[in-house]
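Supplied in structure tokens, the structure appears directly below.
Every protein chain except one is present and positioned as in the full complex.
== chain A ==
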Amino acid sequence: MGSARIPGQLLFHANKLLFGRNAWGTAASTCLVAKKSSTLAYQPDISPAEFGETTRMNLFQSLTSAMDIVLQDDPTSVVFGEDVAFGGVFRCTVGLKEKYGKDRVFNTPLSEQGIVGFGIGIAVAGATAVAEIQFADYIFPAFDQLVNEAAKYRYRSGDLFNVGKLTIRSPCGAVGHGGLYHSQMPESFFVHAPGLKVVIPRGPIQAKGLLLSCIRDQNPCIFLEPKILYRSAVEEVPVGDYVLPLGKAEVIMEGSDVTLLGWGTQVHVLRQVADLAHDKLNISCELIDLRTILPWDSATVIESVKKTGRLLVSHEAPITGGFGAEIASTIQEECFLHLEAPVQRVCGYDTPFPHVYEAFYLPDKWRCFEALKKMINY
């Protein structure tokens, strides 16, 4: 042979950039969330003084902080899922294995039904399980374990057994370019399973307090984390232990003409709609974050709609069979004589989540604004 050089390799593989540590200055998931954040107007919440000392955290760090507290306080607690040991593909568990050991924070084999079933077993044995499903789009292999097992454990055993110590965390929602399987909001699949709780935070302070509640709540909880907020949502988050109530919506902006109702990322879209309505139409909006999808706080929403006479509910998931339908139905029953216009739902269309058409698919502020205008002029 003519040369000692390795054919192919020098020319085709000596890609230094590829192997250099942090050569690209990125960590996992950066690019999955980078793009859309520019268009997402995030308005930070202010932490109530009684929650004590705060520090700057983004949403994934506030979740790490919540799990850190649980691992510290509850010696039975374990945190696990695919790629969790090195910190998780969205960095939510960074440092926890080093701090608490690999028997408490660990990788599982790649099987979602395995992860949830395993978590159920831990909870049945009286220990605390915090399991991660890498993307909400991949929760469906575990559908049977969640819907037929976790949801029904207490009921079917006459309360001999329960899996209240189980919490499933999973990143969800649109990021700008996730396509069919890195974008979905699956909440409405699970609200049809009495026995489960389904919770979706809108920001870091909420995320930490709600996750701590889910973990301590004596019912199995699915905690869906809008992944576009992991890095883009930054707040002064209380460093200590605090909980926020499950099953309780929050009125985050008071108003008199229209109630805007959403959860997760959509709360921030609706906040912009409220600003638009104020600036362009001189309309006063009341903005509500539902926070817990199951069991949902109908009382807060009913009270608001009785005051405003109008409800616009908006979610990313497809409109048909979405949770907006449940809300609209309850509101027309409870508030019929107060309504000035039919309840409006502005949601994803009834298609799979499309990659390049995302800008047209989402219930963005312009679609919500247009629906609001129609309600005002009804």
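One rule holds for everything that comes next: a contact is a pair of C-beta atoms (placed from the backbone, for glycine too) under 8 Å apart; a residue touches a chain by one contact, two chains touch by 3 or more; residues count from 1.
Everything below uses one rule, namely that contacts and distances are computed from a predicted model.
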Name per UniProt, for the chain absent here [options: "Ras-related protein Rab-30", "Conserved oligomeric Golgi complex subunit 4", "SRP54-domain-containing protein" or "2-oxoisovalerate dehydrogenase subunit alpha"]: "2-oxoisovalerate dehydrogenase subunit alpha"
Chain not shown: contacting residue from A:L40, A:A85 or A:V301: A:A85
Which residue of A:T54, A:N107 or A:T330 touches the chain not shown here: A:N107
Those residues of chain A which, in the complete complex, touch the missing chain: 1-3, 5-9, 11-15, 18-22, 24, 26-32, 35, 82-83, 85-87, 89, 106-114, 137-138, 140-141, 176-182, 319-320, 349-352, 354-357, 359-361, 364, 366-367, 370
